[in-house]
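Note that one protein chain of the assembly has been removed; the remaining protein chains are unaltered in position.
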Amino acid sequence: MTRYIIRRLLAAIPTLLAMLTMVFVLVRLVPGDAAMAMLGDQASEASLSALRARLGLDQPIGVQYLAFLRDMLGGNFGVSMSSGRPVLEEVARVLPYTLELTAASIIIGAIFGLPLGMVAALYRNAWPDYVSRILSLTGLSFPGFVSGILMLLAFAVYLRWFPVMSIASDNIVDHLRNLALPALNLGLIMTAYITRVTRSSMLNVLGEDYIRTARAKGVPPRRLIMRHGLRNALIPVVTVVGLYFGTLIGNSVLVELVFTRPGLGKLILGALQARDYTLLQGLMVIFASFVILVNILTDLIYAVVDPRVSYS
Amino acid sequence: MTAVTETIPARKPNVLLQTLNRNRLSWVGIGLLALILLSAIFAPLLAPHDPLQQNILNRLEGPSPEFWLGTDSYGRDVLSRLLYGTRVSLLVGFLSVLIAMTVGSAIGIFAGYVGGMVDQLIMGLVDVMLSFPTLLLGLMVAAMLGASLENLIIAIAITETAPFVRIARAPTISAKRKEYVEAGRALGFSPLRIMGVHILPNILSDIVVVASLWMASAIRTEASLSFIGLGVQPPTPTWGGMIREGFENILSSWWLVVFPSLAILLTVLALNILGDALRDAIDPKLKGES
Partner (left out) sequence: MTALLDIRGLTTEFRVNGRWHAAIQDVDLSLAANETLAVVGESGSGKSVTALSTLRLLPQAGARIGRGEILFEGRDLAKLSERQMAKVRGNDIAMIFQEPMTSLNPTMTVGDQIAEVLMIHRGMSHGAALNEARDLLDEVRVPDPARRVTEYPHQFSGGMRQRAMIAIALACRPKVLLADEPTTALDVTVQHQVLTLLDDLKRERGMGVIFITHNLGVVAQIADRVAVMYAGEIVETADCTRLFANPAHPYTEALLRAMPRVDRRADTLEPIPGSVPSITGRPAGCYFAPRCGYARPECGHHPVLGPISGAGGSDHQARCILRAKAEEAA
């Protein structure tokens, strides 16, 4: 197992380097350069060159690249141009809100998606299957912000069950009420996704020879589905949900905006509006590293759930 | 020579039609798409008003016989704007996927055909691209390039190139080992000709199926970026932009956000239904499944 973890971590190094290179190139795609984009067309040549020197943009490209790699790998993501605070600190301040939202939506998605997907697989091509397939396809077709707005309209504006705007509060009940709608919104999309993945994974497993063996042993239906079916069907579900994590955070960014929740979404939008390229660059790197980390964790969970992985 | 071309397996179109017939839902998708396409093409004829015509006297009116879907905060007709907005969504969706498909498949076929270190390097990059969510990558690229129709298409195309690389690569590797390709190589055909004439036709159907699914995603991304303000700039009507503007008046005027929301949902859903049915038709292993 230890050897497997080490191997998996080593395999992430080229991915990390490739990602950093991509971010580096992307930032240099800015028309003109970052300095001009930040200060606008009217900026004086003197202030432009001062900013270029501060950003290291006056150096040869190779030197810029190496300096960039050194900074990023050393965890030095620079200072936000707009707020003057370190990028890492800015991110750390809002990350808990986003993580809380994504975690809640994954939990909601698992609670509803797993049973729905299982029922769909067990009643394949009967009405429960059709209903769950149409529901999950509809859920997957919603851009997160669209379903968010519709929910906001229905539950906050008309029914008034939940607040329209999230207001920071130390009261746990208020806190949960603020979290409820955005989490439910992302949770329903997550449910659609997990339902779909669980259904197809479960169908694959139910066709396996070892399920027939278990039936031949006289394993009763409930145990057959839970112990022999679900346990094996979960393995691909875990992987796919792990891979979906990035998309989930992407969705949560927009949902945070709809529900005026603090979090990465507000930070990113603020950085975009202020043309704060150091913050954007730092956000991209931190975000991508986070996704890579989650992918590694997913693989490790996979190794725990599936005894075949860590031995081979 | 003839033997080489004869052994290329071809898919019969009637198999496709059969599968579409078996899956009745797919006709709902096709019908919806046809309707959406028609309203985009004939928007000038169908729209009851000029989508850009402002009228302060009629601002924020609810649905009525005069304005079926109401008016926005500038007094513009929501139905007309919705119909014109279809054009932007379909155009961005179609062109970005076309670019992603062309560039991605070319890279994928190249990587699969060449193999070795080049292949590994390309696939490493693809993995990074894939682990980055489309929406955030599109957001970053659009922000770097600046907001305009062309940049929006390029940004979305960049986010969706990686999946096509992957889809084109795997069948290329297996096609490379097939007799007709090896025969082609033995006959001294150039690699470019082998890739273009012998490999591309065999993987084209798979690529097209995936393209329909990614077009759904592209339209979703377009709407999201327009909602943030990184899409086609006003006053051009876009669905995402309409929701963005309507969001300010959400407490009083529900019609401003509900109708464009439904338009986005139905378009993406129709494409998803069709993509699912097509995937069933192409992949015999998945027959009858999700």
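All chains are identified by letter, namely A and B, in their written order; residue positions are counted from 1 within each chain.
Just so we're on the same page, contacts are C-beta pairs under 8 Å (C-beta built on N, C-alpha and C of every residue); 3 or more make two chains touch, one makes a residue touch a chain.
Since the structure is predicted, the reported quantities are computational estimates derived from the model, not experimental observations.
Chemist: Can you list the shown chains that the omitted chain is in contact with?
Modeler: A
Chemist: Considering the complete complex, identify which of A:Arg7, A:Arg93 or A:Arg212 is in touch with the unshown chain.
Modeler: A:Arg212
Chemist: Which listed residue, A:Arg124, A:His175 or A:Lys266, touches the chain dropped from view?
Modeler: Touches the omitted chain: A:Arg124.
Chemist: Thinking of the whole complex, not just what is shown, which of A:Ser147, A:Asn232, A:Thr278 or A:Asn295 touches the missing chain?
Modeler: A:Asn232
Chemist: Tell me where the left-out chain touches chain A, residue by residue.
Modeler: 124-125, 208-210, 212-221, 223, 227-228, 231-232, 235, 305-308, 311-312
By our rule, only the chains that are shown with their structure count from here on.
Chemist: Of all residues in chain A, which touch chain B in the complex?
Modeler: 14-15, 18-19, 22, 26-27, 29-31, 124-125, 133-134, 136-138, 140-146, 149-150, 152-153, 157, 164, 196, 199-200, 203, 243, 246-251, 253-254, 257-258, 268-269, 272, 280, 284, 287-288, 291-292, 295
Chemist: Report the residues of chain B in contact with chain A in the complex, numbered from low to high.
Modeler: 25, 124-125, 127-129, 131-136, 139-141, 143-146, 216, 220, 223-224, 227-228, 230, 243, 247, 250-251, 254, 257-258, 261, 264-265, 268-269, 272-273, 276, 288-290
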